[in-house]
Each structure stands twice: as C-alpha cells, then as structure tokens.
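Note that one protein chain is taken out, while the other chains of the complex remain in position.
Naming follows writing order (A and B), and every chain is counted from residue 1.
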Amino acid sequence: MSNEHYEMDPTPGEKLKAIFKQRDVQIATAWGVLVTFIFFIIGGWIYPSWMPTALSTDMKAIERLIVIFTWISAPICGIVLGFSIYTFMHRHKGDTPPADGPAIRSNPLVVGLWVIISSALCLVAVVYGLIEMNSATAATAENKTSALVVEVTGSQWVWSFNYPEQGFSSHELMLPVNRPVEFRITSVDVNHSFWPVQLGVKVDANRLQTTVVDTTPNKIGELEVKCAELCGLYHTYMETTGEVMSKADFDNWVTTQGGHTA
Amino acid sequence: MTTLDQHASVRPIPNPAKSLITKLNMGTGIIVGVIFAAATYFGLKDEDMLSMQQNSKVLLATMFMWSIGFMVGIGAFIGPVRWLIGKDLTDEEQLYLAGDGQGIKRYFKYCTDHKVVGIQYLVGVMTLLGVGGTMAMMIRTNLIQPGSQFVNPAVYNSLVGLHGITMIIAMIIVATGPFGNYIMPIMIGAADMAFPRLNALSWWVLFTAIPVLCSAWFLGGIPTGWTAYAPLSVQAGPGMNAFIATIIIFAVSTAVAGANITATVVAMRAKGMKWNRVPIFVIGATISVALAIPAFPTFMLSMIMTGLDRSFATTFFDANLGGSGWLYAHLFWIMGHPEVYVILIPGVAVLMEIAPVFVRKPLFSYNAAIAGFAGIAGLSILVWAHHMYISGWMPMLNGPFMVTTEMISVPTGLIFLVILGTLWRGRPWMKLPMLGVYAFLWNMLIGGITGLYLSDVPADNYLHGSMYVTAHFHYTLMGAALTGALAGLAYWFPKMTGRMLNERAGYISFWLTQIGFQILFLGMFIAGAEGQPRRVADYSVNFATSDLISTIGAYTIGLGMIILLWAVIHSWRHGKIAPMNPWGAKTLEWTVPYPVPLVNFDTPPVVTSDPYGYGKASN
Partner (left out) sequence: MSADTKFHVHHDSPEKIGRRERLGVRLLIVADGAFVFGMIFSYFYLRNLNVNNGWIPEGGHTFSASSGWVVVIPFIFAALMHRLAVRSGASFKNLSLLTLIVLVVGIVLQWKQISTMPFQVEGEEGMVFGYEGSYSSSWVLIAGANMFHYIITIFLALGLFIRARRAEVDPVLEKWRMATATSWFTWVAISGIACAITTSFI
C-alpha cells in the first residue's frame, strides 16, 4: 500500500532524491550527521587514551584497528540514533493513545539500501581484519629463524619463563627490544591464558599442550603479565611483571640470572 | 495424550475425587524427593567418601534422585504410566489436572493450564533474577576499590560463577517462560499448549533444578565461572556437582519446553492465522526455542562428560590420557553461542510487538523482521569458535569464523531497521513499554558495535578475557534482552494479573536502571580497554577509577530493581483494575477478559488479517 507513493517515480535514483527532499528525513539526517561526527571524534582518541602503552607492533596494530572500527561504526550509530532522536522528539504523552500514523507496511527501496549499506560496512570490517591477520602471519614466518625462544609455563598460580637458548628460568619476563620473540606456552595443571598486556598478545596455556605465538617488542618499557582465563582460587593474583629493555641491559640481566649470552 | 483435546471415549468415568492425582502437590513432591535423595545418599555413602570420585558419584546420584523423586511425588509420571498400562486419563481427570476451579492451590500442583505455568515461570524468573542480582551486587561491592576484600577469593569465584549461571538460566526463560506460556497460546487463538502435561513437566523439572543449584553454596561453591571450562571443572570441589546436575536437569526442561512451544505454534494456530498473520512475538519466541532444541543437548553432553570425568575417571578432558579441554570448549560453545541468541531474540520480538501498538503504525517490513531472526538463528550455529580464537586449537580457522561472526551484523541490522521503520513518522506513545524500545535501540547499538571489535581476531587478542567482554555481553543480554522482557512485563501485566502496573514506580525504576546500567558498563568498558581481566577478585590501583564508576552504577541498578519489585508486588495486589485492552492493541490476547477462561476463548477465534492493521489507509 505504502509503496504507491514512491512507485510514481521512475528510477531508484530519483526515488532516493525524493526521500531526501522530505523535511523530516532532512532533520533526522542532520541529527545523524551530528552523532556520526561525535562518535568519529570520540573514537579517534578515547580508545588510545584508555589502552596501555604499546610496546610492540602487534599492540600498535590493535590500537589502530580499534580506532578504525570505531570510525566504521560511527555512521551506523549516526543512522540509528539520528532517526531515534527525531522520533523521540515527536513523542506523544498522556493517557490516551495518539492518532494512528501512516500505514507504511514496507519500503523495498529502503530495505534494499539498508541491507547493501550494512553488508558493505561489514565487508570493510571483514577485509580489514583479514589483512591485519595476514600481516601478522607473514611476520611470524619471517621471524621464525631469528626469534628469541621463551618457554612459558602456567601453573596454579604462577608464570615461569624458561630461556632455553640462554639456559635459565625466571618468574619475570624480560625481553630485548627489536628482536622477535617466540613464546611456547603450556600449562601443567588447568588452562591459563598468557597475557603480556603491553605486547598485544594473548594465548591460552592448555594443559600439557603447547601453543606458539610470536611478537616483536619495539619499544622499551614496563610489562605486565596476567592470566586471562579463570584458573582457580588465586587466578586474580597470577600476575607478574617484566620489561622490554635494550640488548645490553638484557644481556646483563641474563648474566645475573646465571644464564649465558650468545 | 493431550489434556483438553482428549478424544471422547465411551466408558464409565471414575470419580477423580478418589483418584491419586487429587492428593499430590508440591508438598508431596518435596517429601518424596527428599526421601529419594536421602535414601540414595545414605545408601551409597561409605567410608570412601573422602575420595573425590566417590564423593562426586554419590552427590550426583543424590541430586538426580531428588529431581526424579520430586517428579514422582508431584505426579508427573501418572500420565506416562497410565498410558503404559493402557488406561488413559479420563476427561474428568484431565480437567482436574488443568486446575479447574481450584483457586490458588493450582499454582502448587502439577497443573497443565498454560496460564498457571506462565505465572509459575514469572515468579520463578523473578526469584532467579533477584538471586542473581544480589550476587551481582556482592561482586561489585568486592570490586569497589583495590584490596577491599569484602569476600575471600574462593567465595568471589563462586559468586562470579553462580551469578553467571543463575542469570543465564533466568534469561533463557525470561520471555519464553512467562509470556511464551501465558500469552503466546492466547495470541495464536489456541485453547492450550499442544502438550499441556509436558508444559507442567518443563516447569516442575526446572523447579527441581533450583534447590540443586542453591546447594552449590553448601558444597563449597563453583570456582569455574559459568563456562565451567575443563580441566578446571574436573579438578574443582564438590560444589561443581551441583552445577553439573543443574545443567543436565535444565537441559531436559528446555528440550521439552522447546518442543512444546514449537509444536503449539505449528499445529495449534487459530483458523485463518496463516504464517504471515502470526504476531511477530510468536515468530521470535518460536525461532528462539527451536534454536534451543538442538543447542542444549550438547551442553548437556559436555556436562555428562564432566560428571563422568569427575566420578568415574573417564578421560574426556584429561590431556594426560588423550582428552582435551578444547573438546569441552567446542561442545560448550556450540551450545553457547546459539544460546545468547536464544536469549536475545524473544526480547527483541517482544519489543517489535510493542512498537506498532504504541506508535499506532503497522510493523515496518514484517518480512525483514523474520529474515533478521532467521538469519541470526541460522548464522549463530556457525560462529561458536570465535570464543576460541586464542585457545590455539586451530588458528587457520580463525579467519572463516571471523567472517561468519561479522556476517551476523547484517541480520541484526535488519532488526534495527524494522524498529526504526515502525517508529518513523509515528508519534510514539511514551508509556513504560515504549520506553523499553528506545532503551533497546541504544543498548543494542553499543552491544552490537562492541561485538564487532570482539569478532575481529587481532582486536580479540587484546580484548578476550577482559572486562570489555563482560561489558559487551551485558549490553546485549541485559541491556537488550532483559529490557525487552521488562517492557513485555509492563505491557502484558494487565492481562496476566488483571491490574495495571504502577506507572510512577515503573518510570522511576526504568530510569534508575537504565542510567545505572550505562554508568556500570561504561566503567567496565574502560577497565577492559585498560587491561583488567574478567573474573578477578582484586585489581591494581590503575583500574580504581573505572571500577568505582562501575560499582556506583551497579548500586543504582540495584535500587531501580528493588523499586520495580515493589511495583510488581504492590500492583499485583492493589493496582488499578485493568480494562480488557488498555493499550488498544489488535492481537488476540486482548480480546479475552481477565481472569482468562480455562479454554481461553468461548468460541474459537477466526483470524482474517495480521494484527498490525493500524494507520490511515493513505500514506
């Protein structure tokens, strides 16, 4: 029934123009643009301001990705909130129901447009995510040979780090800057999740199984290592500290721990 | 087998007053249940009880026997046994089971009337929400500042898990339980559910799970969170048995209720109610329960395996002997992800039912709404492994799972379109149910968008297992689904109780809850982005501000919920008497008086159009 109004117009393009000539659509769109703008600005700085200092390329990539995703979703917020705000401002109060509105049953053009736009935004997000994943995988292959190996073992409720190359173990995670590092993670009891926060890496430590993950610390700074999978009574306290340090400092530290430097 | 539609048969009718069924009720159920449980416990108990295996065996057996005993005592097996021996229940007896003329007593019996079951579910859901909410308050109190130590870590872990599972159970039944049972059959013009006895069964089976779940407190709690990941759950103390038994019992209830509701909608619609004339709430509830039918058995399976590992030392999850925790994660999330949509879809469908009534416009694009629900339900069974991106089980499949997960945003978008399109160019009547529609739009927007980050593999590497995830799913489950269910409560309260919900208290509660909700989970989003893991009893000083914000928000919600509880109880007893159709809606449930007659309609209704015929004819 409702489509009759639009079916008089010959092409979808003209129909679309006709839609945007309507005053209420214009006002709602204006609200939408405003909301989009606000989300765009907020998204640009709020996440980086919340997230801890990035000490690796992976963490930097995550930060960038979250900002870009916020930007992609800003127009969605704009559309939904713009139209919601408009209708909310034309609300009806009182104890009797309002008069009936127009009997709009559907509008194929709007539905089609909506599906196309949301699919397109979804596609952008998917493609962008896949590209980021791919570059991380490529980096892994590249790092394979030169990586410093750290064997991470989770047990209730402590992290241990074994440096096989240097031949010693520690409960603190010290890493040299700008050298790829390969974590080999396992657990001796229940599942834990190895999370060196500032490195943007997180992998489960599965009981008696080894998972491998790599990253390249590229900035000197303090590290926090946490457990991100509930692992029993003192899960909360299963954390330790560490540091990304210069090559010289790292060698020094290795020596004091009783290890041997290459 | 069905109560009210029993085919006439010529044979002498026994007087039901002498029949066993008149003697049974909740009290006899509890007595027989306790006897069964005690006999099992003391029968199996031996000096070996200190070993975890023996302990688990005895406790699990005791819990199941309690449940079976209760069902025996309340008379759940009379029907099947009478079928077995070829003496089907007579019309008289079925009428008695339907609670005809038994007043308040029928709420404590094995009553097959769908309206009684609906009220039972409503009270049950409110109890569960109250218990779960109280635990949420305790969790937030413990997190009010670093090192507050309101409870010790053991109790805290237990609180987190029990809050989780209590709320999940409550949320799964929050809309399909009360409204799906009370309102839905009337909405489609049916006299009762397809299988009234199964309907009573689903409620009372669920009821037996509640004491089992509560017993976890006295058995040392559950230290695993509601996900109960193995091998932690295999290693955990005796409280874990309560969790296992609860889930298995609950899965039975869900399968039965799901089959019942689906069959009702498929086979019991009024004359003329073609598929394109079915109210959208009915469609949503049906898709939701139909999705639950295949989903929950895998959860049940994972719990049976955990129980076997604990009590018979099988090795499903023991990596030492060929088991794997990944197997648990798969089974759990194959259920777990459809399950969140089982929760979400009915809540959304309630709001879609409400919007046209209060805007006085037809539902915008009925087909898009169905496509949205069906799309979500269909995709939801293909996305489970996005919970396992970082588990290391098979990183090469992370990409495909990311694609399917992000594709869900398209049918979800349709849901927004339907609601926005319905609002557009109308003048929304700002009654309590309508406010829920707006709250949904905002909450689901935030919940949906934050879900986009989590669906992305690299971003999930950072956000997984953090407070960010907790905030995200509370936005979708509480902000969207619970808001929908509460809007439904305000909307259908007049039909279910005959009285209007106190408006002023409703508004105050709505705004307190919604504002508190934004504060609480804004704080949690910040904490998560800052790097606070979830399920921690304590945290370092740099998260202090965001956690304090969260706790303030939580208390605000708590206050709002208490006011709502008061409003519900007060209005139920002393509220303004409701007219037959206070909102001017066009669905069938508003054509029957309160109290609703036993068979709902004196003459079966005939449907000639869909229930959204609002609006001026011309555009």
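To be clear about the criterion, a residue touches a chain if its C-beta (ideal position, glycine included) is under 8 Å from a C-beta of that chain, and two chains touch if they have at least 3 such contacts.
Because the structure is a prediction, the values reported are computed rather than measured.
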Candidate in contact with the missing chain, chosen from B:M305, B:V410 or B:V596: B:M305
Contact with the hidden chain (one of B:L89, B:M268, B:V403 or B:L482): B:M268
Listed residues B:I144, B:I515 or B:L598, member touching the removed chain: B:L598
Sole residue of B:D88, B:E503 or B:D538 that reaches the chain not shown, by the stated touch rule: B:D88
In chain B, positions touching the absent partner: 1-2, 4-9, 11, 16-17, 22, 53, 80, 83-88, 91-92, 95-96, 100-101, 191, 194-195, 198, 255-256, 258-260, 262-263, 266-268, 290, 293-298, 300-302, 304-305, 308-309, 312-316, 318-324, 326-327, 330-331, 334, 598-599
Where the missing chain touches chain A, by residue: 208-209
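As a convention for this text, only the chains that are shown with their structure count from here on.
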Distance from chain B to chain A - Cα centre to Cα centre, in angstrom: 30
Complex interface listing, chain A residues touching chain B: 1-2, 4-5, 24, 47, 50-52, 58-59, 61-62, 65-66, 69-70, 72-73, 76-77, 80-81, 83-84, 87-88, 90-94, 97-107, 110-111, 114-115, 118-119, 121-122, 125-126, 129-130, 132-133, 136, 185, 189-191, 193, 195, 197, 200-204, 206-209, 211-213, 224, 226-237
Touching residues on chain B, where the partner in the complex is chain A: 153-154, 156-157, 160, 223-225, 227, 229, 231-232, 235-236, 319-320, 324-326, 358-362, 364-368, 390-392, 398-399, 402-403, 406-407, 409-410, 413-414, 416-417, 420-421, 423-430, 438, 441-442, 445, 449, 452-453, 456-459, 461-462, 464-466, 526, 529-531, 533-539, 583-584, 613-619
